[in-house]
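A single protein chain has been omitted; all remaining protein chains appear in their positions.
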Amino acid sequence: MKARKLVVAFLVIAALMVNIVGCGGGKETENKASEGKGNDKVFVFARSGDASGLDPINVTDGESLYVTQQIFDTLLDYEEDSTEVKPALATEWENSKDGKEWTLKLRKDVKFHDGTPFNAEAVKFNFDRWRDEKNPYHQGDFAYYTAMFSGFPGVIKDVVVVDEYTVKFVLTKPMAPFLANLAMATFGMSSPEAIKKYGEDYFKNPVGTGPFKFVKWEKDQQVVVEKNPEYWGQKAKVDRIVFRTIPDNSARLLELKAGTIDAMIGLNPDDIQTVKDDSNLQLMLRPSMNVGYLAMNMEKKPLDNVKVRQAINYAVNKQAIIDAFYGGLAKPAKNPLPPSLWGYNDNVKGYEYDPAKAKALLAEAGFPNGFKTTLWAMPVARDYMPQPKEIGQAIQQDLAKVGIDAKIVTYDWTTYIQKGEKGEHDLYLFGWTGDNGDPDNFLFYLLDKTNTVKGSAGNVSFYRDDRVSALLTEAQQESDQAKRAKLYEQAQVLVSEHAPWVPLVHSTPPIAAKKSITGWLPHATGTECFVSLDKAE
Amino acid sequence: MTRYIIKRLLGLIPVIIGVSICAFLLIHLIPGDPARAILGERATPESLAAVREQLGLNDPLHIQYLRFMGQLIQGDFGRSVITNSLVIEEFAERFPATMELSIAAMTIAILVGVLAGVISAVKQYSWFDNISMIGALFGVSVPIFWLGLMMQWLFAFKLGLLDASARLSVELRLDNITNFYVLDSILTGNWEALFDSLKHLILPSLALATIPMAIIARMTRSSMLEVLRQDYIRTARAKGLKEKVVIFRHALKNAFLPVLTVMGLQFGTLLGGAVLTETIFSWPGIGRLMYEAIMQRDFPVVQSGILIISLIFVFINLVVDILYSFVDPRIRVN
Partner (left out) sequence: MSETVLNLNDTQQPRNETRESKGLWADAFNRIVRSKSSLIGLIIVAIFLLVALVAPVIAPYDPINDSDLVKRLEEPSGQHIMGRDSQGRDIFSRLIYGSRISVQIGVISVSFALILGVSLGAAAGYYGRWLDGIIMRAMDILLAFPSVLLAIAITAVLGPELRNAMIAIGVVYTPHFARIVRSTVLSVKAAEYIEAARSIGCSDLRIIMRHVLPNCIAPIIVQTTLSVGTAILDAAALSFLGLGAQPPTPEWGAMLSDGRSYIQKAPHVMIFPGMAIMFVVLGFNLLGDGLRDALDPRLKQ
């Protein structure tokens, strides 16, 4: 009897709790029609995390951008196999003589998914929303806008509607990577009407012009998009894409093998062989547009000594790290730039693994018995470094072999970055994933002397070289790509010689998919549109 | 009775305010700038300043706290700075998951724990008593995240019997009414989903049940032993009542008070979110939400979230106390 009462009591508590917490979010039941039964081609794609939002300008993570890239078009797009730009919503462009004005001709007869026409006014609406902090629709952090255009309003002084299909950007100064920036997935064009309608909730009601339309988003479970039959370009081949969230890497692979999902990213390096051995699966490698490196803080002794830095370069066995922690799928790095980018200098020799030479250099520098230092390892996995703590330990062992005693230090991710920018570290594992495929995005940000301001330094080696800086600045203002490439090649020679980093790897993040999936070209930027992807039944 | 409840409710106010201050201070004292968490590797000084301004982080702390409390009083729990959704919605989405898991775990814990405790007490020093008490000791000694992983390895990876993560298989669809998947699949008559969601629920709820089960078993046993020594039990037996009646009607009824307290406490703790269990089993519940929010410096989620969880916890304690005073009127006088 008592027991029954108790059960009732618990149920009452339970019901109360649900009421208390549940009152805020009423959940509408989805209508059955959108579930799509029958002969629809559904492509199910799984990754570890859910999208954080679906308003492309207010997200920076691949999980979100993968979805928004299907829903939104950008003014320009990247070529399928490189980071050169090609027309998208803008068909032609022209730069003024002083380099400060860009005039873009827009594609005609394009409509947003909600029927709003796409035109110069819409472009201006989007840019004004991003640029102007006083704009009523400037809700969010617009992180990528400030990062690529340096703040609000940043480099873009004004956006002028010339006629219905012509728009002019007025810049404060010439900016070589301007077009490459416009092609980034984050600068997708949103429907002005939808932004006005949804306000702060636009991030879960995205409306673009892309080949797929948003259907629904169930937090931590899935995002569904469906084919846009009125798309202006080549129409999508699958009818529906489901982006699933499966946090655990092993569990995700189990689902793929069981056939409940069609493709996945985020493979444990140790599972790569399993995928290779499975005759129903294929492994695709994303071209690398990243670099994982060990920065050496040149403001700390004895790392200010170039011989010590070169010694550390000789001491680290990159290939062993790649074999153990990347499943063999990464390129050992010798330059800060990934080889997929134009301007990469393949003639740089780099430093091979040679502990004896490292010891000799250390002795020359006055440290025959090595020295004590700290080695910082980040707490989270990144594309360029899937297991930073393991890699840190391996490097620690390599250093121990030449007499350097390094203690591993870590912090939570935000603190880690912050302390790094303040220059509190000695040796610092870090990396970078390119945004727009322009070498400036790597070299200037990571190695220019102007980027060594304590507290916001992108150059965490605090490497300050006037010659390198001069080359990088010249390249920034040059608009001829061939000439720019030459300048970057020269800079890489100097950087290699001065050794502010140990460039470790360029990872090629693997994608595992069923054999039946075709027409998928992984793009270096980290996400790609699935318009040409197909699934054989 | 009403006076007692009102007195208790009033007594909660300072605790709640204290918790809100602590939660607020904790998340604002943590080194690591929320603006930085949002902007990641590519923050510029200008963008950091702009975002800080937008989030109101440049105001003095006490102003920020008052603003937070002011909004709370109006029922506004704020918006996550990472996902931009309402904190209350994030909670509402995940609470049923945690609730479902906790109820399942508590059901297992109570059924097994009470039964084992009663039998152990009745047959003190028997092999059953020995084994179940050793089992209970192992239960409170084992790292449950390890136990959970080991069960995953055995039942999900090796044997393929149960599922190791998430709440439902990918290919299955379920109409959500209450967001309790087991309940929803029964309500919609979706037997495939029922079977599947149970397969997902078993491992995490077993892992989570381990500690409460052990504690309840031990508590039931010791409290039963005490009651069984009492005179009225001897009287009841002497009257010739059936042993079952003596044990379940007379003894267990009186032995239940301390057990009830333990159950309430344990249930309250489980609802606070089982960070480790939810992490290991990729269970989309409150524990993981809060853990991730702390790690990402998502301060609106942390300060409101901890407050909500603590409210639930003290509320459950209160309910247990009130139930208690129904059963044992002496407490009210005190």
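Should a chain be cited, it is by its letter among A and B, assigned in written order, with residues numbered from 1 in that chain.
As a working rule, a contact is a pair of C-beta atoms (placed from the backbone, for glycine too) under 8 Å apart; a residue touches a chain by one contact, two chains touch by 3 or more.
Bear in mind that the values here come from a model prediction, so they are computed numbers and not experimental data.
K.L.:
Can you list the shown chains that the hidden chain touches?
P.N.:
Among the chains that are shown, those touched by the missing chain are A, B.
K.L.:
Thinking of the whole complex, not just what is shown, which of A:Asp412, A:Asp448, A:Asp465 or A:Glu528 touches the missing chain?
P.N.:
Counting the whole complex, the residue in contact with the absent chain is A:Asp412.
K.L.:
Among A:Gly392, A:Pro509 or A:Gly526, choose the residue that contacts the chain missing from this document, as touch is defined above.
P.N.:
The missing chain is touched by A:Gly392.
K.L.:
Please pick, from A:Ala400, A:Val453, A:Ala470 or A:Leu521, the residue that touches the omitted chain in the full complex.
P.N.:
Here the residue in touch with the unshown chain is A:Ala400.
K.L.:
In the full complex, which of B:Val114, B:Val262 or B:Leu323 touches the chain missing from this view?
P.N.:
B:Val262
K.L.:
Given the full complex, what residues of subunit B touch the hidden partner chain?
P.N.:
Subunit B touches the chain not shown through residues 14-15, 18-19, 22-23, 26-27, 29-32, 134, 137-138, 140-147, 149-150, 152-153, 157, 208, 211-212, 215, 218, 258, 261-262, 265-266, 269-270, 272-277, 279, 287, 290-291, 294-295, 302, 306, 309-310, 313-314.
K.L.:
With the missing chain put back, which residues of subunit A would touch it? List them for me.
P.N.:
The missing chain touches subunit A at positions 249-250, 268, 270, 320-321, 323-324, 377, 379, 387, 389-390, 392-394, 396-397, 400, 408-412, 415.
Please note the rule applied: only the chains that are shown with their structure count from here on.
K.L.:
Let me have the rounded angstrom distance from the C-alpha centre of subunit A over to the C-alpha centre of subunit B, please.
P.N.:
Inter-chain centre distance comes to 37 Å.
K.L.:
Quick one: in the complex, what on subunit B touches subunit A?
P.N.:
31-33, 35-48, 50-51, 54, 77, 79, 82-86, 88-96, 99, 103, 106, 157, 164-166, 169-171, 173, 175-179, 252-253, 256, 260, 267, 271, 282, 284, 295-297, 308, 312, 316, 319, 323
K.L.:
In the complex, go through subunit A and note every residue touching subunit B.
P.N.:
2, 6, 9-10, 13-14, 17-18, 20-25, 27, 29-30, 35, 44, 46, 52-53, 58, 60, 133, 140-141, 143-144, 146-147, 150-152, 154, 200, 203-204, 219-221, 244, 246-248, 250-251, 254-255, 260-261, 412-415, 417-418, 432, 435, 453, 455-456, 458
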